[in-house]
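One structure below.
Now for chain A:
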Amino acid sequence: MTSAAPLIADSITRTFGTHMAVDDISLTLAPGEITALLGASGSGKTTLLRLLAGMERPDAGRVLSGSKELSSGQTFVPIERRKIGLVFQDFALFPHLTAIENVMFGLRDLPKPDRVTQAEAWIDRLGLMARRDAYPHQLSGGEQQRTAIARALAPNPVAILLDEPFSGLDPSMRDQVRDAALEAVKSAGIPALLVTHDANEAMVHADRIAIIDAGRILQIGGPEQLYRKPVSFKAACALGPVHQISRDRLPDDWKPLLPATAKTVFYRPEAFRAIEGDQYFVSRTRLAGPVTELELKLDSGDVLYSACQPSTPKHPGNHTGISLDPDLVFDFGEDET
Partner candidate 1 sequence: MPRMTRPFSSIPPLLVIAMVGLPVFAALFAGIFAGDGATWTHILENRLAPYTATTLWVLVLTAFMILALAVPAAWLISQYDFPGRSLFGFALILPLAMPGYVMAYAWADMMGVAGPIQSQFRDWAGLSARDYWFPNLFSAPGLAFVLASTLFPYVYITARAAFSMQSLATFEAARSLGARPMDLFWRVAIPAATPAIIGGLCLALMEAAADYGAADFLGVPTLGVGIIRSWTSFGEPNTAARLSLMLILIAGTFLVAARLFQGQRGTQNTSVRWRTPDRSKLPVLGGVAAAGLCTTILLICFALPVSRLVWLVIEYQARAPDIVPLIQSSLILGCLGASVAFIAALVFSLATKRGETLRLGARLVAAAGYAAPGAVLGLGALYILRETGQALSGAVAIGFLVWIYVSRFTSAGVEPIQATIARLPKNLDQASRSLGVTGLNQFWRVDLPLIAPGAVAAALILFVEILKELPATLMLRPFGWDTLAVRAHAYATDERLAQATLPSLLIVLAGLVPVLLLSWRLSRTERIKA
Partner candidate 2 sequence: MTLKTQLFAGLTLLVGTVAACSNPADTPTEGASDETQPVLTIYSSRHYDSDKELFAMFEEEAEVTLNVRESGASQLLETMRAEADQSPADVIIAADAGSLWRFQDAGLTQAINSDVLNDAVPAVYRESEGHWYGVARRVRGIAYDPDRWTPEELARWDLLAGEDKAGEICVRSSSNIYNLSLMSEIIHRYGSETAEEWAGAVVGNMARNPQGGDTDQIRAIAAGECSLAIVNHYYWIRLGNSENEADQQVAASTAFLIPEFVEGSGSHVNVTGAAITHTADDVDLAQDFIAFLLTEQGQSYVTRDTGELPLLDTTAVTNGADKVPAFTASDTQLIVYGENQAEAQRVFDVAGWN
């Protein structure tokens, strides 16, 4: 195996014309860890990946693998000598090669029998043995993606970068492919970057998440930390629904419990959990995956969003009690909309 060194972006910047695509970003990808880079389209996440991969040169800053400089003012190691594995959203398999030949593509330095053995090991690992001699257009989307991942991992890269690798897949098969694929990535013991716009994917599969917006990293941390302790409204929004309400409009007995002092407070719906009781009027309900979101009418006339388990269903017109989890109420120290 390769010596596992972190892949480091050190204050890198890249502008296109007047547009700052990547604005002074520093990021360390630890070996054996999957770091998700989470952001909307146009946030600069793909540019950051391209800078790390060596598809683009940074205007300023450095890219390092451990202590080895890959990009800096003086040096630029081209993509073909970085040994960084890449997985693309659209698979980018070579149409003229079979699955196994695609995986063997990067194994040029080995003697042929070793190449076959090593490629087969990866093919097998990703459950593609039955499809080893099929051409890309004969493979399903999931098979294509697994082939692409096997291809990227086979040459023992120093890091692997995945650019929205699962967004092209059918949701029904996505989970299955994703689990197998990311398991393989993770067990490679190298830095891995998973670029995605899917917060759920990031939270479930990444060890750490970096939230990127307008070319800047808003926050880096573990999924739990980011969900529970966002540093800004934008950062909070990136991982799930966030609502705001004026502090004055909340029932008086909650006010002392809140950590915040600002006029406007932000909260996740789960901050207000439905319990037995009948103080609050349910005006609307919305099934949102594992929880149901309730719209409550407060006495002040404002709307408060809360969450309840589907096991204790509520319906519009019902009344409910609320328990408060102050950890999920945030104060960003300023008013935001």
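The candidate set was assembled so that all candidates are chains of the complex that A comes from, given by their letters.
Following the convention adopted for this analysis, contacts are C-beta pairs under 8 Å (C-beta built on N, C-alpha and C of every residue); 3 or more make two chains touch, one makes a residue touch a chain; residues count from 1.
Small disclaimer: the values here were computed from a predicted structure and weren't measured.
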{"item": "Touching chain, any copy counted, for chain A within the complex - options 1 or 2", "value": "1"}
{"item": "Residues of chain A defined as touching candidate 1 within the complex", "value": "53, 55, 78-86, 88-97, 105-106, 108, 135-138, 144, 148, 151-152, 155, 157, 168"}
